[in-house]
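Worksheet: one structure, shown below.
For this depiction, one protein chain was excluded, whereas all remaining protein chains were kept in their positions.
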Amino acid sequence: MINFNVKNKDHMLLIGFIIVVALAPIIMAPIGGGYPDLLQKFAIFGIFAIGFNILFGLTGYLSFGHAAFLGVGSYTAVWTFKLLTMNVIPALILSILFAGVFALLIGFIVLRRSGIYFSILTLAFAQMSYNLAYSVLTPITNGETGLQLRLHDARVLDGLFGVTRGEGLPSTSLFGMSMSGWSGYYFCGVIMIIAFYISIRIFRSPFGMMLRAVKSNQNRMSYTGLNTRPYTLAAFVISGMYAGLAGGLMAITDPLAGAERMQWTASGEVVLMTILGGTGTLLGPVIGAGVIKYFENIFSSFNDGILMEAFSWLPEFLQHAMVSVIGLFVGEGWHLTLGALFMVIVIFLPGGLIEGISRIGNVIRRWRKPKPLPTTEADTAASE
Amino acid sequence: MDAFLLQVLNGLDKGGAYALIALGLTLVFGTLGVVNFAHGALFMLGAFCAVSLQSLLTLERVVLDPEKLTAWGTPMEIRTPYIVEWFGDFGMTLIDWSVPLAILLAVPIMLLLGVIMERGLIRHFYKRLHADQILVTFGLAIVVQEIVKAQFGANPIPQPAPSMFTGSVDIGLMLGFAENAVVYPLWRIVYLLFAGVVIAAVFAFLQYTTFGMVVRAGMADRETVGLLGIDIDRRFTIVFGLAAVVAGVAGVMYTPILSPDYHMGMDFLVLSFVVVVVGGMGSLGGAVAAGFLLGILQSFASMNEVKSLLPGIDQVVIYLVAVVVLLVRPRGLFGRKGVMES
Partner (left out) sequence: MSILSVKNVNKQFGGLKALNEVNLEIEAGTVHAIIGPNGAGKSTLLNCFVGRLDPDTGSVDFDGVSLLGMKPHEINQVGVSRVFQTPEIFGDLTLVENVMIPSFASRDGAFRLNGWGQVADENDVRENAMELLEDVGLVEQCDTVSNQLSRGDKRRLELAMCLVQKPKLLLLDEPTAGMARADTNNTIDLLKKIAKRGLTMVIIEHDMHVVFSLAEKISVLAQGTVIAEGLPNEIKGHPKVQEAYLGGAHL
């Protein structure tokens, strides 16, 4: 019979995920990633990519404008901090809500088209939002400076609940627990676990199955009595809400929102994370986000001095040559590595790292288990 | 009326650049069926051909003159470009004309780059999903852009037009308007003429040569042309090279209008894609018409009168047009029926 017993597997996956998130500080320490700021970034971009994957991985609609929803989430969160309270819960709820509404409006229009037209439409909308954030919407976005907290912000709810105003700028908190350092990371981590769990549920639900059907054959879908538009719109809005959540979390770790978060290169980054890890897989996008943010952190901190030291064992002329070649890819040149990675993945490993891992797994299994066939043949030959 | 004319003229030069980039984009899409996100990078590379030629021509010999002293009492440095040392006044002229001369450099370079790109990368993506094509060329665009950044730095590098074209003309005066009402830089006129010539050349090439006929047939029905036993692969390579050359020379000539920097390709690409979509995927005439149309529209939207009426319209007008066109007439203004309409 069919193996529909995926539930147990998913539970194992989730438990493993929780353990990794909990132990990340220890796991990442030996490779220089065991500090809260970086891990927090992993979690935030992980959420962003998980959400993007619900749209791109399941339905195949390639959006080049998801950073716009991230931006909306960030602006909403900072405004909540300014107007209502420094507590993070209302900020997150409103971020998700606003991003969702924004995604609903945009999705309603852009989902009239599919394929490359959809990609270009999302790109057009994201660029429009970005341009507007820099120009007309300056009263809301504070233009190039970015939206920041001020001492005399209203913070109505904090006032009502008698939170005393300090001397300096207030910081974000969860009912008094500060959102910086390790508590900040674990807060983001818990949210990522919830986000991951929701994504598992969606993947395994009839709704998720319909989304995969959208990717596979829309024509058959409508002749099967299914209306594809609301399905794609729902996926679009859900992934927009994930992006809004990620944007809100960014504002929590650093209460400043700028329009550059909405630029289309930022949208390109989440696409890369998703395909790098493995489009349409549960774990892929999180892995992709982690790998990219980790290497960004490591690579962009390298400079020629460090490289010269690393290659000091080489003869001098070789040392200089190596440094100048590798220097292209690190530090300021990190984006070059990113672009090259993009190409390599699409060309050689369209299934992403998850596919790569399973390929390696297959090779190892074959290598460890020598073919049983010759022995049986020998046996039969002997018995004859 | 004169204000109207001025805006049209202002829109034309940007429109010329859009048209030239969009022409190549749509040519490649129509024949090869590939969505090339790296096309903007080719425009940018063209612009940097001009930058390279200029820095090559202005390589200087530095001589210390002990007779003359600077304010700090050190011997004054006398810098003379080698080319002036060798050729005298002719050398000066060469430096002055470095931008138009760069075309001679850009044509072979861009052709070569185009062929390498098609043979080495694009060819393997004919049969892949559009999403994959977008992703891989997007990656390539980032790579090219970052290499240029590493080589030439992040700041724009101004490129002067030849001195005989640096001034402006008072077109308004010629047409009987008030003095200084419609003043237009000379180089932009040159650019417009240039764009017109290139567009005409591309169309003539496609219209009147056998090669062009095959390409047009290929745009209409790729499979049949392949069945006719025509070596379509080699022609595709040439088409891609041609598109690269058109984008490249457009980039060269645009440098006096906009000082080139490493991300100009991306900036123009997004807009050129919108142009292609508005004109109609795979429609050459549509790309040119939409390029100029959107250029002019953008220039009108940035008039103060319009901006005060509709704040921010200058930032979004092109995208708005694209959205409306895609929703109302998805095949674009001039697109053939059934081409990528879904």
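Letters are used for the chains, namely A and B, taken in the order the chains are written, and counting of residues starts over at 1 for each.
What we mean here is this: a residue touches a chain if its C-beta (ideal position, glycine included) is under 8 Å from a C-beta of that chain, and two chains touch if they have at least 3 such contacts.
Everything numeric in this text was worked out from a predicted model, so none of it was measured.
Visitor: Kindly name the visible chains that come into contact with the excluded chain.
Guide: A
Visitor: Check each of A:165, A:220 or A:359 against the chain that is not shown and name the one that touches it.
Guide: Checking each option in A:165, A:220 or A:359, the one touching the absent chain turns out to be A:220.
Visitor: Return the single residue from A:209, A:318 or A:360 that touches the missing chain.
Guide: Residue touching the absent chain, from the options given: A:209.
Visitor: Name, in rising order, the residues on chain A that touch the hidden chain in the full complex.
Guide: Against the missing chain, chain A presents residues 2-7, 201-202, 204-210, 212-213, 215-217, 219-228, 230-231, 234, 238.
In this text, only the chains that are shown with their structure count from here on.
Visitor: Quick one: chain A and chain B, Cα centre-to-centre, how many Å?
Guide: Result: the chain centres lie 34 Å from each other.
Visitor: If you look only at chain A, which of its residues touch chain B in the complex?
Guide: 60, 62, 109, 112-117, 119-121, 123-125, 127-128, 131-132, 134-137, 264-265, 268, 271, 275, 328, 332-333, 335-336, 338-343, 346-347, 350
Visitor: Enumerate the contact residues on chain B facing chain A in the complex.
Guide: 35, 121, 124, 130-132, 134-136, 138-143, 145-147, 149-150, 266, 270, 273-274, 277, 311-312, 315-316, 319-320, 322-323, 326-327, 330, 340, 342
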